[in-house]
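For this view, one protein chain was removed and the others were kept in their places.
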Amino acid sequence: MSVQTQVAQDKELLLDVKNLKQHFPVKGGLLGRTINHVKAVDGVDFQMNEGETLSIVGESGCGKSTTGRAILRLDNPTDGEIYFQGQNLLKLNKKEMRKVRKDLQVIFQDPFASLNPRQTIKSILYEALSIQNVLPKAKRLERIYELLEHVGLPADSIHRYPHEFSGGQRQRIGIARALAVDPKLIICDEAVSALDVSVQAQVLNLLKSLQNQFNLTFLFIAHDLGVVRHISDRVIVMYLGKIVEIADKKTLFQSPQHPYTKALLSAIPVTKKEEKRERIVLEGDVPSPINPPEGCRFHNRCPLAVDACKTQVPPLRNIENGHQVACHLVS
Amino acid sequence: MKTEVIDEKIQSPIRNKVKKEKWRSFYLRLQKNKLALVGGIIVLFYMLLALTASLIAPHDPYEIDLLNKLQQPSMEHWLGTDDKGRDVLSRLLYGAQLSLGVGFASLFLGAFFGIILGIVAGYYGKWIDTIIMRFIDILLAFPGILLALAIVAALGSSLINVTIAVGIFTIPVFARIVRGSTLSVKKLEYIDAVRSLGANDITIIFKHILPNILSPIIVQGTLRLATVILTTSALSFLGLGAQPPLPEWGAMLSNGRDFLFSAPYLTIFPGLAIATLVLGFNLFGDGLRDALDPRLKK
Amino acid sequence: MFVYIIRRFLQTIPVLLGVIFVVFLIMKLVPGDPAVLIAGEGATEETIETIRNDLGLNDPLLVQYFSYLKDIVQGDFGESIRSNRPVFDEIMVRLPITMELALISILFSIVLGMIAGILSATKPNSIADITIMLLALIGVSFPSFWIGLMLIFYFSVQLQIFPVAGWDSWMHIVLPSITLGAMGAAIIARMTRSSMLDVIRQDYIRTARAKGLKNRVIIYKHGLKNAIIPVITVIGLQFGVLLGGAVITETVFAINGLGRLIVDSIYARDLPMIQGTVLTASVIFVIVNLIVDTLYRYFNKRIELD
Partner (left out) sequence: MLEQEDKILEVRQLQTHFFTDEGISKAVDGVDFVLHKGETLGIVGESGCGKSITSMSILRLIDSPPGKIVGGEVVFKGENLLSKSEATMRKIRGNEISMIFQEPMTSLNPVFSVGEQIAEVFRVHQNMGRKEAWKKAVEMLKLVGIPSPEERAKQEPHELSGGMRQRVMIAMALSCNPEILIADEPTTALDVTIQAQILELMKTLQNELGMGVIMITHDLGVVSETCDRVAVMYAGKVVEYATADDLFDQPKHPYTIGLMNSLPRMDIDQESLQAIPGNVPSPYNMPNGCRFAPRCPHAKGICHDAIPELRNTDDGSQVRCWMYTPEWEDHSDITKAGVK
């Protein structure tokens, strides 16, 4: 899909995240004051172009979901700038932000928790349309049927409640809700992680076809590298609140540069002999994001670490044509 | 397959046992529901009595008849007469109006403010939460009915003041439960989804949070009615609530106490009335909780 | 752990200040002028004004609160209107009786409640379980003043086993403790049962079974220690209910404890005494809760602060 990558580069810049930081306070001590911070996201920069699918992968606690929530302003970030269609989202007031939300939607992981159990499908979708007031009232019902068709649900599901559907079908309802307001960017936060493989494949196919149909941009947050490889144009790898590598899909999976990316890729259990890599088993656990290691955050688990890694934070450097790596050993 | 022969032998006893156990669990479930049903019937029965008291009461509950004072239960006075010759049954029937009326009124008062405080604290969090919960903590620092007692002491002894006092005494319970439920519902992804759509706080609170925390509120409300009725009658028993000649059950009991040796039925019947009504609400509340609490559903 | 206790202790200070403020405020709401009450009927306007000045009743509300607070901290609860004796002294005479009653009752509640709850939970839906749970339901439903009177009627009047009233020998303690502890026992039994049943559904119980442990070991070792954690909180709260309930029990059994002092002061409109007694009971409750929270924390090391 090299064609698509090229197209993506020609397209307009949609999202520009600069030095995003999200520190959550840790309370403690005698007076219950903030004694420290969980540095969930600690200085993240990346750009997204219209129409592309950019994935963020990493293990739990790396800050990938926090990044997504910060862009949606579900949490208020500690620091940084988030330019969406040229506007800094963090400078907008509540009312202005509400307008922007029309173009910025989200699909969540848990198909059970992501729908209000007391709303019918119609009410869920109608609410989406009425909050953003995208259509005159008379046309909304028609639009709801259209949305159900887009996501492959039967028209008679309109009066049913979420508990009457399977996990995969619920995820389709969540997609319809996000789609209702005609957004430009959809953040998929582990959108297929809770599904069984056979259903996961259905939903992945649906997402891809909707993207082509409506020229959607996806920020795809996931931990499953197989899924990420399938759906993405470009991939960001995060570790402990920082980006360690950004590359287009092909480059990342064929010639990963950062030692963490290499270990991560080698750890995926695969079914086919031709897919097998030599296993690099990392020692130990991911350190706490409250007191992350000095220097490169990966240095205490890195098989290649040198002295510089323990003291200096490696900057995210461009090594070739959009391939960025944060490692002292890669130049 | 060859295993089928072996199957036959093993399966039949197991199957019978399963059948038996299934019946057993069915029976037990029925019994559980039966208890809740009994509770519901008791509550409805008392409500009906309260509503029709003026029609079915055999005597005027306030009519003093000193000639017939302290009569044993008889055909004329089914539950006897008190020290002023008033018909105990009629007084109990009118008392049902007072007990239920005061109960519902103070419950409503406590639930109304408790729910508002709980939702606001849980939804907005931060300093608002801290202030509200500190206030609730202070109310909870008064042991048992002492808060209600102190308020009545301040406002003066009357049934209305008892209603207010018990209402205030009920606020913390609702505030805590509602806050907790709000916090757990707020974390669910559908709240984030409607926030991402641009819904405002009012919509989120009333359309997405409140309907989903109704079950614990209803269950708590039913169980709390039991406590509220116990508390109001206790205050009346102490002489701080209903004043004579009101036929409030607690007050009747307190009055009958002086005749515990000579006319024990003056103590037994009002007490029995309070006990069964409270039992009814407790049974019904327990049943509701079993039915509505998803944790217990498998 | 130590930091936690200190922190928890510091947290109770604003609560206590709040409690004192509420007590202070409630008494400000009392209709009628305390100066008139003290001066007695027929006093001249001048006398009343003097008393009012002496008591600081003409000062702004907050100033009055702080001077009240200062007195309280110094152990000066004022003088009883009824007896003209220091409130603090009278409370100290009555308090030991109530504490004795409360401690015996809570002990009775805990022992009976936990045993019944565990019995129930080990054989859910058995005859024993259903019986215990019905009894517990009765325990939470029957008004304590009625239970007390019925006990007197049966055991003291009919059978003449226990004395009707008073607080002299251990025989006097039995009926009041049962009266006061019945509801606590019932609540603790219900809580213990549901907590045990909850714990039995947990994954680590499955692990214990997969290890090949005996049922008894699973329930009493792996189950109980976890199940007890939420029960501890209930016991703490129950102690408060018990202190409040002492008002009723002491009235029913004519015991000269703190509870009866509260009621008598309310009848007599003895403001300083009402304030003093309610405050004392609250402070005791706050301290008990502090202890209970510390215990809870000890048993449940996983809970993070807040």
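Going by the order they are written in, the chains are A, B and C; count residues from 1 in each one.
Keep in mind that, in the parts below, contacts are C-beta pairs under 8 Å (C-beta built on N, C-alpha and C of every residue); 3 or more make two chains touch, one makes a residue touch a chain.
Predicted model, so just to flag it, every value in this text is computed and none were measured.
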Contact partner of the left-out chain, one of A:Q132, A:Q202 or A:Q257: A:Q202
Touching residue (missing chain; options C:Q11, C:Q64 or C:Q202): C:Q202
Options A:Q169, A:T217 or A:Q324, residue touching the unrepresented chain: A:Q169
Given A:L90, A:L282 or A:I319, the one touching the chain that is not displayed: A:L282
Hidden partner chain, residues of chain C it touches: 202-204, 206-214, 217, 222, 225-226, 299-302
Sites on chain A contacted by the missing partner chain, in the whole complex: 1, 59-60, 166, 168-169, 196-202, 204-205, 208-209, 223, 225-227, 229-231, 253, 263-264, 266-272, 274-275, 279, 281-283, 285-286
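The working rule: only the chains that are shown with their structure count from here on.
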Selected pair, greater C-beta contact count between B-C and A-B: B-C
Maximum centroid distance from chain B, chain identifier (CA atoms): A
Intercentroid distance (Cα basis), chain C paired with chain A, Å: 53
For chain B paired with chain C, centre-to-centre distance based on mean C-alpha positions, whole Å: 21
Chain C residues within the chain B interface of the complex: 14-16, 18-19, 21-23, 26-27, 29-31, 125, 130, 137-138, 140-146, 149-150, 152-153, 157, 198, 239-245, 247-248, 251, 262-263, 266-267, 274, 278, 281-282, 284-286, 289
Touch list for chain B against partner chain C, complex: 28, 31, 134-135, 137-139, 141-146, 149-156, 226, 230, 233-234, 237-240, 250, 253-254, 257, 260-261, 264, 267-268, 271, 274-275, 278-279, 282-283, 286, 295
Touching residues on chain A, where the partner in the complex is chain B: 69, 72, 74, 97-99, 101-102, 104-106, 108-110, 113-118, 127-128, 131-132, 174, 177, 181
